[in-house]
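For this depiction, one protein chain was excluded, whereas all remaining protein chains were kept in their positions.
Coming up: chain A.
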Amino acid sequence: MKYSLGNIQYFWPKQTVESFYQSAIDSDVDIVYLGESVCSKRREMRLKDYLYIANELTKANKQVVLSTMVLLEAPSELNELKKYCDNGDFLVEANDISAIQLLTERKLPFVAGSALNLYNHHALKLLTEQGMVRWCIPVELSRDRLKNIVYQCEKTNIRHKFEIEVTSFGHLPLAFSARCFTARSENRPKDDCQLCCINYPNGRLTQSQEGESLFVLNGIQTMSGYCYNLSGEQQNMQGLVDIMRVLPESEEAFHIISQLKQGNSLYSETHHSNGYWHQIPGLSTAL
């Protein structure tokens, strides 16, 4: 099993990001995803800043992958995506089919991110022919369904062509919208958001009127209210999963990765969930 650090989903100040990745250099992580995938207005970090960090991480023997935007609407966003694809050195994670179009045109290999809707072996076969070398499964996919896909991939002799990665820890990206929910929560229109999401380094918690944590608002992205935690599932990932991905909430991510690497389960005083993996509601917990 390898362990990866997903790209930062929130909007953190540049200094925080730089010091976070400084810590990554000395951590146990094997693979680091870098880049902005949520909102193109977040410009504390530019591609050149990420490429600088990418080179530092590479020197420390980490594999670097550049993550790209999930929801691209404006031509300017496509231009930025092209720059990521043309970086010349690093593997790219496609989070929208547009990235696959650009990468296949360039005959470059790619990671298929969890925001792509890939739910069966026929879809995976097509993408392996187009250059997919790794598949991060949709967050809502269960172990049973994954097992079935893997079985079919083995039967059709494509399983060896790509790695399988599972988002295993952190608040899950659940939905993407034209609307910015953080701006809305401050009564601002998106055009005049004043980048207010920088004030919420872990998003804004949304609770039901009975106090149940439902979602976390993070710009145009809606995330799971509970932290997803598959640390107790490592045993039953054997033979199915090659990489466990941790989504960073803070520098705590490096401790989590060390614990996972030692095969330990992580317990928390706050409620965690693992429902999706067990094919029950995502916010539920199977013991």
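Note that in this section a residue touches a chain if its C-beta (ideal position, glycine included) is under 8 Å from a C-beta of that chain, and two chains touch if they have at least 3 such contacts; residues count from 1.
To be clear about the criterion, contacts and distances are computed from a predicted model.
Given the options "Extracellular solute-binding protein", "Gas vesicle protein GvpA/GvpJ/GvpM family", "ABC transporter permease subunit" or "Ubiquinone biosynthesis protein UbiU", which would UniProt use as the protein name of the unshown chain?
The record for the missing subunit names the protein "Ubiquinone biosynthesis protein UbiU".
Who touches the missing chain here, A:149, A:166, A:230 or A:246?
Per the contact definition at the top, the residue touching the missing chain is A:149.
For the chain that's not shown, point to the residue among A:166, A:197, A:217 or A:257 touching it.
Missing-chain contact among the listed residues: A:217.
Consider the whole complex, including the chain that is not shown, and state which of A:115, A:136 or A:244 touches that chain.
In the complete complex, the chain left out is touched by residue A:115.
Thinking of the whole complex, not just what is shown, which of A:42, A:190 or A:261 touches the missing chain?
Answering carefully, the residue with contact to the hidden chain is A:190.
Taking the entire complex into account, which one of A:32, A:51, A:64 or A:102 touches the absent chain?
A:102
Just the residue numbers, please: which parts of chain A touch the chain that's not shown?
70-75, 77-78, 81, 96-102, 104, 115, 117-123, 126-127, 138-140, 145, 148-149, 151-152, 172, 174-181, 184-185, 189-191, 204-212, 214-215, 217, 222, 224, 275-276, 279-284
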